[in-house]
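As you look at this complex, bear in mind that one protein chain is not there, while each of the others sits in place.
Moving on, here comes chain A:
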Amino acid sequence: MRRPRLRVDRERCIGAGMCALTAPEVFDQDPDDGRVLLLRAEPPAALHAAARLAAGLCPSGAIALDEPESGGT
């Protein structure tokens, strides 16, 4: 089963930290510039909901989530 894949766009990121707050196992912030760091591009199933929520909450649209075409959650 394919997992959702995450991508982050550090140029768009404004460092609001919603991602690191919502899914700390998946995202962190660069200690120097505060911008997003992707810890796991293909998070395990237990973290899918949090990762999806973080993508939805990101204020700058810097997190993209490619959901597998079919099956899986």
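Quick note on the criterion: contacts are C-beta pairs under 8 Å (C-beta built on N, C-alpha and C of every residue); 3 or more make two chains touch, one makes a residue touch a chain; residues count from 1.
FYI, contacts and distances are computed from a predicted model.
Missing chain's UniProt protein name, "Glycolate oxidase subunit GlcD", "Cytochrome P450", "ABC transporter permease" or "Phosphoribosylformylglycinamidine synthase subunit PurQ"?
"Cytochrome P450"
With the missing chain put back, which residues of chain A would touch it? List them for me.
These residues of chain A touch the chain that is not shown: 14-18, 20-22, 24, 28-35, 53, 56-57, 59-61.
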